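Sharing a structure with you now.
Omission of a single protein chain aside, the complex is shown with its protein chains in their original locations.
Going in written order, the chains are labelled A, B, C and D, and every chain counts its residues from 1.
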Amino acid sequence: MHNLAIQHLVGVAVFAPLATALFLALAVPLRRHGWAAAYVSVASVLVVLAASVTALIQGWGAPPVEFGVTWLKLSGVPVASLGLRVDGLALTMLGVVGLVATCVQVFSLGYMSGEPRPALGRYFTYHSLFVFSMNLLVVAPNLLQFFMGWELVGLTSYLLIGFYYQKPSAAYAAVKAFWMTKLADMGFLVGLLGLYLSTGSFAFNAQQTGLVATATTLALFVAVMGKSAQFPLHVWLPNAMEGPTPVSALLHAATMVAAGVYLLVRAAPLFVNAPTTLHIMLWVGVVTALFASFVALVQTDLKRVLAYSTCAQLGYMVAAAGAGASSAAYFHLVTHAFFKALLFLAAGSVIHAVHSNDMRKMGGLVRVMPLTTAAFGVGTLALMGFPGTAGFFSKDQVLEVILEHAGWAPAGLLLVGVGLTSLYMTRAFLLTFFGAQRCGAHAHPHESPTSMLAPLVLLMGGALATGWFGSSLAAATGHHYHFHFSVVGGAATLVSFAGLGLGLLFYGKAGLAGDERVVLRSLATFVNRALVDRAYAWTFSVVALGIARSCAWFDRYIIDGAMNYTGYVSLLAGRRLQRFQTGNVIDYVAAVVVGTLMLLTWGLFQ
Amino acid sequence: MNWPLLGITVFAPLLTALVLMIVPARTGLWVRLVSLAGAMTSLVTSVLVARSYDIARGGLQLVEDYPVVPQLGIRLHLAVDGWGVSLLLLTGLIIVAGVLATFTLRNREREFYVMLLILVAGVFGVFVVQDLFLFFLFYEVAVLPMYLLIGIWGSSNKVPGAGPFKKAWSILDVGGREYSAMKLTLMLLVGSALILAVMIAMYLQAGQGTFDMEVLGKAHYSHNLQLIGFPLLWWGFGSLGGVFPFHTWSPDGHASAPTAVSMLHAGVLMKLGAFGVIRVGFMMLPEGAAVWMPLVGGIAVLNVLYGAFCALRQTDLKYIIAYSSVSHMGVIMLGAATLTVSGWNGAIYQMFAHGIMTGLFFSLVGLVYERAHTRNVLAMGGFASKMPIVATAFTLAGLSSLGLPGTAGFVSEFLVFVATFQSHHLWWAIPAILGAFVTAVYVLRAVRRIFWGPGPSEEFHDLRDAHGIELGAIMLLSAAIILFGCWPRLVLDYVDRATVDYLPRSLAAQGEK
Amino acid sequence: MTALLNLRPLSLPLEVALLGLVLLFVDMASSSLRYKALTGWVTALGLTAILLVSFWDAPMGELGGGRYRTDAWSHFLNQWFLVAGVLVTLGSQVRVRRTAERRQGEYYLLLLFSLLGAVLLTGARDLILLLLCFELASIPLFVLAAIENGKNNEARLARTAEGAIKFFIVGVVSTPIALLGLAMILGMAGSSDLAVLSHLAPSPLVQTGVLLIIAGIGFKLGMAPFHMWVPDTYQSTPASFAAFLSTAPKLAALVMLSRLLGSGLAGQASLWVPVLAVGAGGTLLVGNVSALGQRSTHRMLAFSGVGHIGYFLMALIIGGALGQQALLFYGVAYLLTNIGAFIAVEVAIGHCEDDQIDQFAGLARRSPALALAMLVFLLSLAGIPFALGFWAKFYVFIEAWRSGHQLLVVLGALVAVVGLYYYLQIARIMYMVPPKEGAERPVVKPTQWLAIALCAAGVVGYGAWPAPLLHSVTVAAKAFVR
Amino acid sequence: MSALLVGYALLLATMVMLALFVTLGKNLVHSVLGLALLLCATAILFVVLRAPFLAGIQVMLYAGGVVTLMLFAIMLTRRGAGVEIVNQHIPGRRLPAALMCVGLFGLLARAIHQTSNWPAMRSGPLPTTRDLGLSLFIDHALAFEVLGILLLAATIGAIVVARKRDHGEPEAQRRYGRTTLPREGKS
Partner (left out) sequence: MNLPQILYLACGLFCIGLYGALTRRNVIGLLLGVEIMSNAVNVLLLGFSRFTGQVAAQAFAVFVMALTVAEVVVGLALVILLYRTLRHTDVDEANHLRS
């Protein structure tokens, strides 16, 4: 009975948003009204939050439960089921999703208030759909359902990035995001199938060995790279910033992109059997963390800074998972969810005020929007890993386990990344909120309404506090963790302060002019060449479209041509034959005689 | 319940067609209502058939058997297996949607619906008839009305041949609707001729004096017949199934066909071809199939990728969808060629899923074309703001076609991919999965070009969203996509039952080889 | 002598002859043009009556020591010859009244002569009798083809004369060729009785004879390359006469070949089967490919008819009862379809100066029923399911495959697709091309409707339910080998 | 005996020469007359072949009837009085035609040459005219009847075809058609 209650709660958490989304999709007048839809959606997400939190409290420490129905039968035998897996991991993640989603939706009430009403309705419908998809993924009892949720969040990401579909760049960004993640998802599919074929199930803890394990997990990891924006499949994430900022906060910072890491945590039993994969993961994570940090350093778009920062932080998580410490990755995931959501929402608040993403058009906002500044500041500190904030604990754990399992080389590189993080965040913070006010004459920045500030406050709390729950979180996922001071942690803190100092040095006085330093400028030129982006563009426009062009030509002129020429030649043959039909009867008589001769010759000599 | 459900399902459209001939032509509304009633009758009886079918028992059920030509052993032997149940449902859905989608047709609608209903009767017949001869006959009945349907109600999209192709192209009037109709008919009939020849050979070699598929399926055929007969059947049925070199009627045909016809044709008719390959080719000539299987599978894979790439290049909306059909039919053939339970289930389910999906696609394309008066996607843009429902449904269909979970397309593609992993030809999986990705590329590209981007320009002033009865078709099919994507067992359990019955025979032949 | 006087087996031909006599009197008695139309009615009603009588009075028996014998086979054929006669008489009345008003009597009389030859032919079991009946069936056709067509229309009259003279010239050269062959056979056998012929020992001269006969009859049949006259003559004659010319005499020629080769010279089968197989293949190809791209309806149908002869020859070389089944079935299908098609053509475009297929433009709107009927005939000609023509082809294919002519079957099936191309051209123009400026609804008289409706009913009815026809064909074919 | 043989050979040679004259001659009337001679020569051959009755028919029917008909036809179709009727060959046809005919003759002759199982001479006397009559009226009685109808049909047909056109006639005649109606049916 006890378990059943939890399942009901979790079920509500999963299906309430689905019901809402369907309801809003079908109740056209309601949706077109906009606000009504918004409130329905917010109400539903509050229900989700309540259910999630209750379930979390109720199910704390309880043994995992699974509940499912057969979804697919082959040869009359069930092979796959859909259902709920309720365990610590799922419950905490549900909580995170519920909380962040609630914050974001409430924030959106203010942020999106200027949208046309039908668009507003659409926006909240998508949001509900997203919450459903994400929760479906979170509670997935097997890899198949996980995949479904995985794809559905990809879909909602696509829809939400393309929310301003009339803007060509947004439309393009949405499609690009979908393509990239879909390309990576092919890996998921392959991994899924490989798992099924080798073990006969879709379970997260199926036992594989050797090459099969490596292949399967590698394939799955490709999907993770796509979803969690790991180098070199990260290119969609900066573009994804074309979506509304709350969307970036929820999907492209806190939850959806973290789904990849969640998979690594969820399917850790699988990955454990594949050391090669883990090794690759580690280095992909490290490279991403470093690369993205460098790129973030020279962005002028506030959201892009945050986007690359997300990339980098996901790189930390992946690296941690690659080091075999999925709990550390999960810890960082959770803390990151809060402070990055906070950062994005604060950035959203700013953007709402100045109507621009460009940091060069901001500055000096601390005077008009103090609370936002505070929120952003807290987020920045958390991200930098300022001692006591959430980021401090999680990053510390990540670095520590990496050092422990993988040695100094990756850990050292990640330390450099920590310094860079501090540097670019300081830059962003200073450029946005301090110095001269650069938003044109006709803009009148002002503090955002309460609906936007309340979530900020809530998340500020999260960003500051979650770090202290590290051990509980580890316990929930069946691990042991206890914070303790370590060498690498200390080093990280030092490096972080160094970055902060450097940032103050560069930008404290100079403001925007800080970007003019030679190092940064050369970095900017290098990064702006955007080799990765161009490689993709070239692959698509030259290779893929080239193949497509030749296929189409081949089809039209060779395949169809063969057909057409068959017809054409038959018609010509008909005309040729008709040429024998001269109209001269003597020819006909001659034909009779020739026919007779032919008959006789052939008949008598056969 | 002793109603002859199958008989009603098959002959209700025919009777409706006859009734239509009596209905005065001036009363267009009556024509449409009568057609709708006929279509609904078939849908309802299809559902009843599904309900009456006992999955646990399996095999052929609801048997009806009447002699037609006793001298040749031809019988009207109607019976349904699990596959039949699912495909009947599909056909019922599509024809109802098709009639709804053409409710706005205002050009010789009586003849149109007569043809349409005759066609549908043929389709229903193929799925439930258990006599090879009548199978062929219904097949032809389903194929032939296409000629007039496309030729009269179709649209032209001339393709001027370039360079050395110019002369032949202009003489044949490539791309014209009459050209398309003729090409379609001739290519399919060449296929039919081959089928006919093999059918006669099978009938004579079995020597039982009957065309009963059960009997013919168990008969022993010489190695030569198996070896030669199978590729001919594959060619013959494959022509309709859009198999690679014989698919070339399909883009032009679909592009020229009117909405409901495209819906039915891509939605159901092409399935007849694939169904024929499986039902007659694989199941009756299993040894031949075993020998040719690598080629069949290889071509199927080629289909998937080739169709997708061709679609990527197209700028004509209908061509995009038409090539996507070619690509998806490859998935069916691929599933069939794997000779696994999962593959065959996937193939049949793909027929079902693709049928609904492409039906939806073509109904939407019809709407867009009707309102935009162009099919050139490059000229479009921003339509979503004027026709949100169409945009949504189109996206939904696109998602199903790229195999997004929660849509029917996912289930079938997933099953087929599982099958390719299980088959002896693991490499088939790679291009197949890649094909699914390319599908994502062209579908979303099309969505972006048509519905997204800056608002529709001045020339598209009479864009209106789907409304009234048009919504019926869209809603019906959209709901079906989601329903059967979320809960595939509604259909898959039937399919699975039949596959379990049928597959071992083919596998045994494979083993012998 | 008593055998000679027992004319019971001859009753059907005698009835036809009697009808001819009646017709002669009616013609003479109908003093004014107004009454000339009576001759058509008399012929139609008379033939119908004979047909009806033949259903309950089917005399079987022999005459002249077995040189003439009626059995189920001949009876079946006779009935269908009568059907052809009735249909053509009905279908051509309007046209005959319009263009040959003063020769209506002669027209029907000659038609009856030709029919008489055909119905006598079916019972003949003697070389000489066969020849004479065959010629009786043929010679009136030369005249019928020449009967003027088109009032005061010099161009059309010239065309008619030209077509007729071509028909005649090719025929008149072919006849001696057949005669030479027959003479060789008869000389070598020493008797004209087919029963004696079947024991003929093979020798080069006999073989030559067989081949010459095939050549000679191949002319009438329109087998390639003896088919060249066919399109010209069909084009020059009115469609309602082409309806007759393309069916009854062809069937007669097939009867002749069946009798001569199938029962008389069955011993030489190893010679004529391969020869005819090649002939069949060539005819299929030449007929169907030549019809591609034809703009003249008559010519197209003529070449299509040539193509059909290919299928007939396929049926012929199967041999035995099975072959006869296929042949007779195909014959009935072809007869109903082709007569229907030609009459429909005459109704649809008969009043036009030329017979270009463009004249069909928009027929589906001008006269939907006529267009539908024409479509049915076209589909049947093409061999599309649920039309009688499909069953006929199918049956021929089955039996041909069974007897080992698989390649011919595949060829036949493929050229059927080629055929579909040009048949659909007419369908296309009827249904898809808008009517020309000023094109009127075709005027269809009741007799024409009746003829077309009967043909269409036969094509569709037997197409939907071929079992009864198949049954009677089987019975007839069994009698053939007995 | 040898004289008979010489005569026989001469007869055959004459026939061939006459046939060649008919086909190669330049004047149509001469050709027709040549044909009459050929037919007469054939009649002589028939006598030699012990078929005197047929020889008689040959002379009467052919030489008398057919040739006369042909002459009539020639006269009727002359392009004008006094113009000599030239019996031309079509240019460019002679060589192929000759080749064909020679080829055909070669094939036929080869068949005759290779045939060895000639039917044996029937025992008893050669058939007489009486035998022929019996054969015609008993064995082939029906055929003979049919022949009658055939000839009737041909006659009627010939009249139908050769009769003057109807439509050029004055309207008055057409209206009172009774007086001008043909009576050919009686024949």
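What we mean here is this: contacts are C-beta pairs under 8 Å (C-beta built on N, C-alpha and C of every residue); 3 or more make two chains touch, one makes a residue touch a chain.
Note that this is a predicted model, so its numbers are computed, not measured.
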| item | value |
| --- | --- |
| Neighbouring shown chains of the undisplayed chain, as defined at the top | A, C, D |
| Listed residues C:Ser92, C:Ser192 or C:Ser403, member touching the removed chain | C:Ser192 |
| Residues of chain C in contact with the chain not shown | 127-128, 131-132, 135, 139, 142-143, 146, 154, 157-166, 168-169, 172-173, 175-177, 179-180, 182-184, 186-188, 190-192, 205, 231-232, 235-236, 290, 294, 299 |
| For chain D, residues in touch with the removed chain | 5, 8, 12, 15-16, 19-20, 22-23, 28, 31-32, 35, 38-39, 42, 45-46, 49-51, 53-54, 57-58, 61-62, 65-66, 69-70, 72-74, 76-77, 79, 85, 87-90, 93-94, 96-98, 100-102, 104-105, 108-109, 112-113, 118-127, 131-132, 134-136, 139-140, 143, 147, 150-151, 153-155, 157-162, 165 |
| Residue numbers in chain A that touch the chain omitted from display | 578-579, 581-586, 589-590, 593 |
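Simple rule for what comes next: only the chains that are shown with their structure count from here on.
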| item | value |
| --- | --- |
| Selected pair, greater C-beta contact count between B-C and A-D | B-C |
| Distance between chain centroids, defined by C-alpha means - chain A, chain D (Å) | 101 |
| Distance from the mean Cα position of chain C to that of chain B, given in whole angstrom | 42 |
| Rounded Å distance between chain A and chain C, as computed from the means of their C-alpha atoms | 77 |
| Residues within chain A bordering two or more other chains | 567, 571, 593-594, 596, 600, 604 |
| Multi-chain contact sites of chain B, meaning residues that touch two or more partners | 186 |
| Chain A - residues contacting chain B, complex | 70-76, 118, 147-148, 151-152, 155, 158, 162, 165-168, 171-172, 174-175, 178-179, 182-183, 186, 189-190, 193-194, 196-197, 540, 544-545, 547-549, 551-552, 555-557, 559-565, 567-568, 571 |
| Touching residues (chain side chain D, partner chain A) in the complex | 90, 93, 96-97, 100, 103-104, 107, 110-111 |
| For the chain C and chain A complex, residues of the former touching the latter | 165-166, 169-170, 173-174, 177, 204, 207-208, 210-212, 214-215, 218-219, 224-226, 228-229, 231-232, 271-272, 274-275, 278-279, 286, 289-294, 418, 421 |
